[in-house]
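Every protein chain of the complex appears in place save one, which is left out.
Let's turn to chain A:
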Amino acid sequence: MSAGPYNYSYIFKYIIIGDMGVGKSCLLHQFTEKKFMADCPHTIGVEFGTRIIEVSGQKIKLQIWDTAGQERFRAVTRSYYRGAAGALMVYDITRRSTYNHLSSWLTDTRNLTNPSTVIFLIGNKCDLDAQRDVTYEEAKQFADENGLMFVEASAKTGENVEEAFLETAKKIYQSIQDGRLDLNAAESGVQHKPSQPGRNTLVNDQQVNKDTCAC
């Protein structure tokens, strides 16, 4: 019963951006609840979700901000970029216009976040391959040219959703390890939490006791 109140070592802030209807909220929902929302209302504001994940044995709490994609909110949602450690930039592979707008989303992201923010491009709705309007190759090239990580995913089937969120976290964690991301910088989007020398989880127990039973 002596577990510390914190069981995660880091908090990473993510934002999800992209045109309206590309599936940002569905991606978040799929990631946090493992469920697909078939008729998801437009996001009028900024939704918030959290999940604890594990990267290299470290527990990390993701704080995910899902922004409204409607153009009229664009100016307001810009307030939320600041301090994001990860930005998931989403387009809809069945609607070319959402892909065409990526450069403007990217400009905002670059301008409003810090250089170490990891930007991950997601081509969503890859389950609708028949209605595809943007090829994988084309988007991949865009991602490469701009130094973005990229997958095609489906919030409906869950394909690559987990991967996108986790890969982003891994990249951020790497940046911390390499010292590229300064945790003390106010807007790094990462908070470090004091972690207890826990011995209460089953997994930890094993490690701790290896030494006591050495022969």
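Before moving on, here are some points about what is shown:
Methods note: a residue touches a chain if its C-beta (ideal position, glycine included) is under 8 Å from a C-beta of that chain, and two chains touch if they have at least 3 such contacts; residues count from 1.
The rule we apply is simple: contacts and distances are computed from a predicted model.
Selecting from "DNA primase large subunit", "RAB31, member RAS onco family", "Anaphase-promoting complex subunit 11" or "phosphoinositide 5-phosphatase", the unshown chain of this assembly corresponds to "phosphoinositide 5-phosphatase" (UniProt protein name). From the set A:51, A:95, A:110 or A:140, the residue in touch with the chain omitted from the display is A:51, counting the whole complex. Residues of chain A that touch the chain left out of view are 1-7, 32-34, 44-52, 61, 68, 72-73, 75-76, 78-80, 82, 198, 200-202, 205-206, 208-209, 212-213, 215.
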